[in-house]
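Every protein chain except one is present and positioned as in the full complex.
Our next item is chain A:
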Amino acid sequence: MSTPTTPHAPHAQHTPYSVRAEGLRKRYGDKRALDGFDLAVRAGTVHGLLGPNGAGKTTAVRVLATLVRLDGGSATVAGIDVAADPRGVRRRIGLAGQYAAVDEILSGRQNLEMFGRLFHLGGRRARLRAAELLERFDLVAAADLTAGDYSGGMRRRLDLAASMILAPDVLFLDEPTTGLDPRGRGEVWDSVRALVAGGTTVLLTTQYLDEADKLASRITVIDQGRAIADDTPDGLKSTVGGDRLEVVAADPADLAAVTEAVARVADADAAPERDMAERRVHAPVTDRVAALTEVARALQDQGVTVEDIGLRRPSLDDVFLRLTGHGAGPSRTEPASEPGTGGGTEAVEVAA
């Protein structure tokens, strides 16, 4: 991907961070949408910004994309200060997702050509770039159909293509898969991975934990306008105690024996937890495989019948619950469908 070279604002190569935010503050009336929010996104990575509805994710993205002015704090994007040179920032970013739409009356091609001209590419280069992006985002077959008739996944891909017209250094994706069916979600994920392979830095907001887990190499958890955790997905999971060994006894009478066996392999400072109703005993373990084999052998020797035994890695849901004291928004089984974005299942799939 070629990097646009502009006469103004030298590219900040000396810092490994593409996005830096310190102490961002933004209030709407009495509500503090951002309340001292910090963020550092390494160049060339996908960084997840994870939080429930109303946590401040979208406000953070709108501030960094120069759509909203800050009340306090400072931020640089691609090395440029968002408050001092918003136009310079706009030349280097792309914005896609929830609140940056494509034109529903124009065709896909007309959309990309129009945005290309408004990115000051001129008519000829705008046409060439549109053709290139249609190919790259697998929209050639639907290029001349009305964008409003696209499926949810196709529309988000067109949205991504429009945000990639200048091959920006930094791409903001605001809940890019909200309201999409699994197929549409997979299409968007593939596109994001391809962009990052091409060198783009992506800041991805999501309320879906598995999305952050799959795409992001680092995750910032935001709640009530503040970053409450910042780590790798694995690092975050280990904050809730790492892997756990879990045994379900067939007979409640064996629970004492099971607890004893699990306690022998559990981490030194952690006693096994017991759930009588489900006949379940679990405890954090460090040497996972050894612990599993030892407990299995011990219980077999004692003649205890086990209904289930296994190792369980904590999910990001556990992390979220631990960090915020509440869940992470809508569950994956009932994705929140967004009015106006067109559910992928209802829209007609036009692409081959």
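Assume contacts are C-beta pairs under 8 Å (C-beta built on N, C-alpha and C of every residue); 3 or more make two chains touch, one makes a residue touch a chain; residues count from 1.
One rule holds in what follows: contacts and distances are computed from a predicted model.
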{"item": "Protein that the absent chain corresponds to, by UniProt name, given \"Transport permease protein\", \"Phenylacetate-CoA oxygenase subunit PaaC\", \"Glycosyltransferase family 2 protein\" or \"Alkylation response protein AidB-like acyl-CoA dehydrogenase\"", "value": "\"Transport permease protein\""}
{"item": "Sole contact to the chain not displayed, among A:Arg117, A:Lys214 or A:Arg288", "value": "A:Arg117"}
{"item": "Listed residues A:Arg91, A:Arg218 or A:Lys237, member touching the removed chain", "value": "A:Arg91"}
{"item": "Selected from A:Asp35, A:Asp81, A:Asp103 or A:Asp230 as touching the chain missing from the view", "value": "A:Asp103"}
{"item": "Touching residues (missing chain, whole complex) on chain A", "value": "1-2, 4-7, 65-69, 87, 90-91, 93, 95, 98-106, 110, 114-115, 117-122, 125, 128-129, 132, 136, 146, 162, 165-167, 198, 340"}
